[in-house]
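One structure is given here, and the rest of the page talks about it.
Excluded from the complex is one protein chain; the other protein chains are retained at their positions.
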Amino acid sequence: MSNFVFIIEIIGTIAFAISGAIVAIKKNMDIFGVLVLGVTTAVGGGMIRDIILGVLPPTMFRKSVYVIVAVITTLLVFLVMYFLQGKINRYSKRVDRYLNIFDSVGLGVFVVAGVNTAGNNGFSEMAFLSIFVGVITGIGGGILRDILAGRIPVVLHKQVYAVAAIVGASVYYYTCDWIGTNAAMILGLLLTITLRMLATYFEWNLPKIDDKA
Amino acid sequence: MSNFVFIIEIIGTIAFAISGAIVAIKKNMDIFGVLVLGVTTAVGGGMIRDIILGVLPPTMFRKSVYVIVAVITTLLVFLVMYFLQGKINRYSKRVDRYLNIFDSVGLGVFVVAGVNTAGNNGFSEMAFLSIFVGVITGIGGGILRDILAGRIPVVLHKQVYAVAAIVGASVYYYTCDWIGTNAAMILGLLLTITLRMLATYFEWNLPKIDDKA
Partner (left out) sequence: MSNFVFIIEIIGTIAFAISGAIVAIKKNMDIFGVLVLGVTTAVGGGMIRDIILGVLPPTMFRKSVYVIVAVITTLLVFLVMYFLQGKINRYSKRVDRYLNIFDSVGLGVFVVAGVNTAGNNGFSEMAFLSIFVGVITGIGGGILRDILAGRIPVVLHKQVYAVAAIVGASVYYYTCDWIGTNAAMILGLLLTITLRMLATYFEWNLPKIDDKA
């Protein structure tokens, strides 16, 4: 099982590193800025989670594989974009569509991994804490990315992004005892990804108070 | 006494949740963004305080009542604004005036509660730490709110906001041994609220370096 968790965490790390790198490139940052945004998006949520749980120094410093994977991924994205410049338009809809897929997968993975970490550190009895750190592991990296990139966090004004995370984390947390950890994990993971992607596809939005009212 | 502290903390939570919700609504956020900003404003200062004091996981995860109160308050604000839209103008001076009152009460409450928390965790001998966490409990939620809302924290460029917090925290800390905790708490609380409201009313400002110089 822990192998399965490890593999999906690596997938999530790659997905989020790509998403962070693309935002940085769009913002015209140099290679260091791209690296920082890639790595922050990939491991930032986990770092916030570990600070909240009191797991210090955070996991990213004790298992360096996540940071190494994020660094390599980000450098590859930078190189590909660097040598393809002129051939691909980084403002194109296609880039946005891939970004959305990567983001969805990363979100699902980290939400589930986050709830799992709370349990592994002895907080499995605390429902609100477990679900919260699941959600923050999923969306925290993106929030840090957006603050560093100088824009209002996407999660606050667009799409059902965070609701997907909350639903996924809650379903994993509450079905764990019934259907077993493995099944619950896969269920929470797929639910988050599906909700996130459907929301983007159908442009679901949460209610707002109309500006012209 | 701890009942008194609890009651004023709930009042502060409600006041700050309302202030966060209104800022989010003004920024055109959807209901999730409004929720996040309301809850962050209400419990964010306490979370920063607990991280600094090493009280992990932070209190908000161990006493869920604060978060629950913040969620309910924010939802009520959203509903009221949603159904009243067109009838009230959310950019009106009246909204701003109420916002100011809520903000002042929340500030006073959390400053005093923050100093108190430092003492309860065995740091009562450390004057600077105690006063600092008092102030950060009071203004930290608003700073996080403004960062998330993509604007420079109000506390940094307007009004005598933070000075009120520093005076209130210091007076509570230093009068505690003379007049007793209860009296010192009420004194610090009222002083912070009064200074904050007078500053807004009379448009007191701290010295600046003139732009045209």
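Letters A and B name the chains as they come in the text, with residue numbers starting at 1 for each one.
Operating definition for what follows: contacts are C-beta pairs under 8 Å (C-beta built on N, C-alpha and C of every residue); 3 or more make two chains touch, one makes a residue touch a chain.
Since the structure is predicted, the reported quantities are computational estimates derived from the model, not experimental observations.
Asks: Sort through B:N28, B:N182 or B:N205 and give me the one touching the missing partner chain.
Replies: B:N205
Asks: Touching the absent chain: which residues on chain B qualify?
Replies: 51-54, 123, 126, 128-129, 132, 143, 147, 151-153, 155-158, 160, 162-163, 205-211, 213
Asks: Write the list of chain A residues that the hidden chain touches.
Replies: 24-25, 27-33, 36-37, 47, 51, 54, 56-58, 61-62, 64, 67, 78, 81-82, 85-86, 90, 147-150
Assume only the chains that are shown with their structure count from here on.
Asks: Measure off the straight-line distance from the CA centroid of chain A to the CA centroid of chain B, and report it in whole Å.
Replies: Chain centroid spacing, chain A to chain B, equals 30 Å.
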